[in-house]
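I have a structure here, written as structure tokens, and I will follow up with some questions on it.
Missing here is one protein chain; the remaining ones are kept as they sit in the complex.
We call the chains A and B, going by the order they appear; numbering starts again at 1 in every chain.
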Amino acid sequence: MGDKRPRSFYILALFFTAYVLFLYGPMIAIYILSFQGPDGGLTFPMNGVSLTWFGKVFSGGGIVDIGAAFKRSLALGLVVMVITVVLSVAAGMAFRKPFRGASILFYTAIASLIMPSIITSLGIALEFRLIDDFINKHAADYGLGWLAEGHTTAMGLFTSGLGAHLTWTLPFGLLIMFAIFNRFDGRLEEAARDLGATPWQTFRHVVLPIILPSVVGIGLFGFTLSWDELARSSQAIGSVNTLPLELQGLTTTVTKPDIYALGTLTSAVSFVVIFAALSVILVLQARQRRQGSDAGKGMV
Amino acid sequence: MAVTIDNSPETLAPAQSTLRKMTTRSIAWLQAGPMTLVFALFFLLPLVLVVIVSVWDYNEYEMIPALSFRGYTDTFEGCVANLPELCTILKTYLKTLKLCLLTWALTLMIGFWVAYFLAFHVRSKTWQIVLSLLCTIPFWTSNVIRMIAWIPLLGRNGLVNQGLVGAGVINKPVEWLLFSEFSVVLALVHLFTFFMVVPIFNSMIRIDKRLIEAAYDAGASGWQTLVNIVIPLSKPGIVIGSIFVITIVMGDFVTIGVMGGQQIASAGKIIEARLSALQFPAAAANAVILLGITIIIISALTRIVDVRKEL
Partner (left out) sequence: MTDRSKKISISRRSLLKGAAGVAGLAGTGTLLSAPYVHAADPKVLRYLGTAVNEGDEIAKKCLADTGIKIEYITATTDDVTKRVITQPNSFDVLDTEYFSLKKLVPSGNIFPLDARKIKEFNNITPVFTKGELPNGKKIGGQGTAPWKVLYLDGPNSKTFSAAPTEYVTLIPTVYNADTLGIRPDLIKRPINSWAELLNPEFKGKASILNIPSIGIMDAALVVEATGQYKYADKGNMTKAEIDLTMKVLTEAKKAGQFRAFWKDFNESVNLMASGETVIQSMWSPAVTKVRSMGIACTFQPLKEGYRSWASGFCVSKAVGGSPKLDWAYEFVNWYLSGWAGAYLNRQGYYSAVLSTAKANMTEDEWGYWMEGKPAKNDIKAPDGTLMEKAGAVRDGGSYDDRMGGVVCWNAVMDENDYMVRKWNEFIAA
């Protein structure tokens, strides 16, 4: 854009860098310690340097199948992400008009945030026990005998587990939508309506493009919350564990630096993917600029 | 949703106006319905069960489905008898509030400026996304692993102590870096600053840049612009971020437990100790108390700034 950056830019850039360094603080210990020697532990001192633990991550084995848990958590996280985005955007739209029960929904969402996760988890477990008992006792009465036969539990990753995660991600999604729709210019929509657009068209072609980057942010947030969720899943996941639960279970016995190696790999892969995506975008933008269209779109 | 009325309001007949209101309402209900359903199934119903259990009796080994308020009365044991000394529950809540307040202040300070930088100084969407991702990557390594890593970082022989001793800043390793209130707040700030950044950032990018330019043109200083334009207009974001941080910290027991060496009291930890001893009614009663107290704090907060206005 040509204009010179104000001094505040440099100060804040420095501040931001410091924040990022702070965020990566414990990660640095993880990165270093994942190269522990074969006899090394989870703390300093380093006992030699090796790639042993990266090998362990790929060779699998061990008490818990980290690979399978990784896939389960990924699948759950993605489903949670999609549902969170769709429901939050829809509810966010709803809150722009007054409707009966708005306050109740709002405070329910807040309460869902406050309730200690283990208690929510416990409540969901109790609920599913009642459901199980009901199926076992009464399914036959309704001609659903096949449902009760061999039925052990209705709990699972995508029933009780998904529900538990949504009680955690949806309040965040909804409240962030409030921030997004704050002082959202309603005249744009009116204009679209005046031009004869249906409500769906108005949303699809006017509202969505404006809020899209923020909505992507909600998705990212929802996924991250689900991916890292522990307490809420603990009593509500049924007989298969998510990745954090497996990792936590692992800490009840000899824990080796392979969990650090897993952390290092996760970060490394994320960096590579983001770097690749960024390069592609930058190249495309540079090409666009060379061709003269959209000239002057500054980078930072 | 097929009904579209494109007449301007002034020309509408009263009947049509009512119709329009009703349609808007039913659309709102359709939009909010799915989320309400999820909360009803997975939060409200379980909550009802928890409240029921909280007024059950229990003995050393099992729950007894008989009405009893023991879970509640035991919690406030000694609150009157021990005066002027504070009882356990008050001490615990004071400690929790202190940690909460410190964490809130710090996350707000850091989060505000990070969001400010991202919203006003990073002008391209691409870079905003890239920098946000950079801040998200550490959270993709499970917290279980990151928690363990604080020991090698802050411990007696950890990286920080080694660095400080090596640089000659201190002679021997300092102890208060780990298993202290310092480390608890540090870890909480580490975990939750981004929860502050996201809503504040989203509020800030809604601020019309022309407003700020106009302020500068009118001779306002950077500080004046900040106080009179940026902060008031990002208030909803600040309040939403505050709701996130306060609610999570009030109920936290994992971070406070691990970083406090399990020696620092918190409202969540009381519940956890009860749960681990399988005293579900007492745990449920404590959760209901925590829910009540935190709801009061949050509704006070939203009374100051209504985040649902100006939507």
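As a working rule, a residue touches a chain if its C-beta (ideal position, glycine included) is under 8 Å from a C-beta of that chain, and two chains touch if they have at least 3 such contacts.
Quick caveat: nothing in here was measured; it's all calculated off a predicted structure.
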In the full complex, displayed partners of the excluded chain: A, B
Omitted-chain contact residue, chosen from B:138, B:152 or B:241: B:152
Given B:179, B:194 or B:244, the one touching the chain that is not displayed: B:179
Missing-chain contacts mapped onto chain A: 38-44, 47, 61-64, 68, 71-72, 122, 125-126, 128-129, 132, 146-147, 149-157, 234-235, 238-241, 245-246, 248-255
Positions on chain B contacted by the hidden chain, ascending: 58-62, 74, 77, 88, 91-92, 95, 148, 151-152, 155-158, 175, 178-179, 257, 261-265, 269-270, 273-280, 282
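The rule is short, and it goes like this: only the chains that are shown with their structure count from here on.
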Of chain A, residues touching chain B in the complex: 1, 5, 8-9, 12-13, 15-16, 19-20, 22-30, 33, 42-45, 83, 86-88, 90-91, 93-102, 105-120, 122-124, 126-127, 130, 160, 163-164, 166-167, 170, 172, 174-176, 178-184, 193-194, 196, 198-200, 213-214, 216-217, 220-221, 224, 227-228, 230-231, 243-244, 247-248, 251, 255, 259-260, 262-263, 266-267, 270-271, 274, 278, 281-282, 285, 297-300
Chain A-facing residues of chain B, complex: 1-2, 4, 6, 8, 24-25, 27-32, 34-36, 38-39, 41-47, 49-50, 53, 110, 113-114, 116-118, 121-146, 148-153, 155, 157-159, 162, 190, 193, 195, 198-200, 202-203, 205-206, 222, 233, 236-237, 240, 243-244, 247-248, 250-251, 253-254, 268, 271-272, 275, 280, 283-284, 287, 290-291, 294-295, 298-299, 307-308, 310-311
